[in-house]
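All protein chains but one are shown at their positions in the complex.
Presenting subunit A:
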Amino acid sequence: MAAADVRDMLDLPAEGQPRPHKKQKVVEKRPEGITRELFALLGERAPPITINENRYKGRPKWTTKARVRPWQMTPFTNGARSDDLVLRHWQRQPESTTALAIEDAEAEKDQTKQEQVAPIPTEQEYSFAKYNVKARVANRYTADEYNRYLKSDEWTPEETDYLMGLVEEYGLRWVVIADRYDFEPQPVENTETPSTALVPSKRYRTMEQMKARYYFVAASMLALEHPPSDMSDTEFDLHEKMMKFDAERERHRKELAGLQINRTADEVREETILLEELKRITANEQEFVSERRELYSRLDVPISVGNATNYHNSQGLSHLLQTLLQADKSKKRRSLLGPEGIIPTPGGGQTPIPNAPGSARDSSRADTPNASATQPPTTKKAAAAAAANKEAAQQAIRTLTPAEEARYGVQHHDRLAPGVQFRSDRAQKLTQAKSHVQTQKLASALAELEIPLRLVMPTERVVKDFEKLIYSVNLLLDARKVAEKVEGEIRVLESAREDRERKVNEGREKDKPEVKSEQQDDDAPIPSAPVSSDASGAPQAKYAGVGQTISATPSNGPSAGFDLSVGGPEGVSHKRSASVLSNGTDKSSKRQRK
């Protein structure tokens, strides 16, 4: 009711004093979802805040409009079963039938009822049928095969049959087979042989006996199927394994295992103490090894790693080369150490790294239950085992035989020149002598041998032989030089002698003038070319025969080495050697004469 109405009813003047206007408080509407206190803090000019609308969500919006696919109790058969047992499980209804099923909901009931009566065989195989796997067991034998190959004094055919049946039934689970084994020999009906009546006595079979029998039968059947030569690898392995089954050893092993499991607490304690000890020892060893390694690294010696298998590829080889180069660099320093310093050859010495896994293996083996029951020997045994392991580890690092070294191209260098160099330089350098003349002489010698100065294919072996050849040529040249010198001396001496003789002859001229004229005719060219003609003509004529005889019997002079070297790999040089030789033989003969 408004004030105006009240005034109207009470006949009051329509408009009294107008009320003093109250100060209008501007109340900002507090948005919902924000507390009063917080709103008060905001002040008059509140920043725009978006506030989540707090309202009922209603039904969730489905992301897809697809209809729910119903589940259906569907019958199924299992392919792994021999009978066609029909079981029922819940399955999603296939898409296609959904619409149909919903359309006539009433008809569905009948449909399912019909399905129960005659289940529609599902198109796809039952998904779990694939897990129905059976262990592969040996082929069964025929009676004939049994009589020919499988006869045994220990086992009757019936019992063997029984065993094979059990093996198949329990899928080679020997523990279960041995547990369920309960063969009762049938009392033999036919009394033709009275001795068989005594046979049926139940005997206890151990698992080893069963295994031995089965493996024998299985291996024989396998061999019958495929002779061992035709077997595939896996078959052959299997055959080998089965043939090598040793029941006695297995029994012994199980005895030991039984002792192992029934150890007393004291034995166990002792063993743990021993294990601790072993661990301590191996740890010490480890420490020692690491200390030594540290020492080596301080000495800047590359640590040789692993065995020769690392160097089977080119990468490994290049790595090796690097290591060797480095080793060479530090050789001078190492030489101070003396001969004890390790030689970083791949195969040799006790290398620290392979040791580590070896010792680890020790401890791991020691962790596994030891088969021996007697405790005191275990200390020694453990130590011995450790030592043996170490030896084995060392032996594991193969040393290369010379043949292998050749095959892998492993070389042992005495020393390498420092710095970078080409290997081809080596071949090149050989042909350069100190003096130019000498070089030219070398070149001419090679040219005579028809060997090019720059080798066509400087493989290692060729270069080696080339080196030998050059060495020989150098020797030869030296020898020639000496020979020339000697000849010069001879000539001087001869001319001196001739002078003397002439004087003597002059003295005797008076006696035999005719002879002298003859001599002068012969010697006529000598004065004109006293040295050269002498050297070329007279001595050759003089010593030709002698030289030949001497060259046939090699003396211990340098010519012997020369002969051998020239008769080297090059067949060409061999032919040529005769002319080259002639000088050498001259010289040697001269020496002999001297």
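Assume a contact is a pair of C-beta atoms (placed from the backbone, for glycine too) under 8 Å apart; a residue touches a chain by one contact, two chains touch by 3 or more; residues count from 1.
Rule of thumb we're sticking to: contacts and distances are computed from a predicted model.
Chain not shown in the complex: UniProt lists it as "Actin family", one of "Skp1-related protein", "Actin family", "Nucleophile aminohydrolase" or "Cullin". Contact with the omitted chain, checked across A:A2, A:I261, A:A403 or A:V420, is made by A:I261.
Here the missing chain is touched by one residue of A:D83, A:D153 or A:D233, and it is A:D83. One chain is missing from the display, and on subunit A it is touched by residues 68-69, 78, 80-81, 83-90, 92, 126-129, 131-132, 169-170, 173-176, 178-180, 207, 254, 257-258, 260-265, 267-269, 369.
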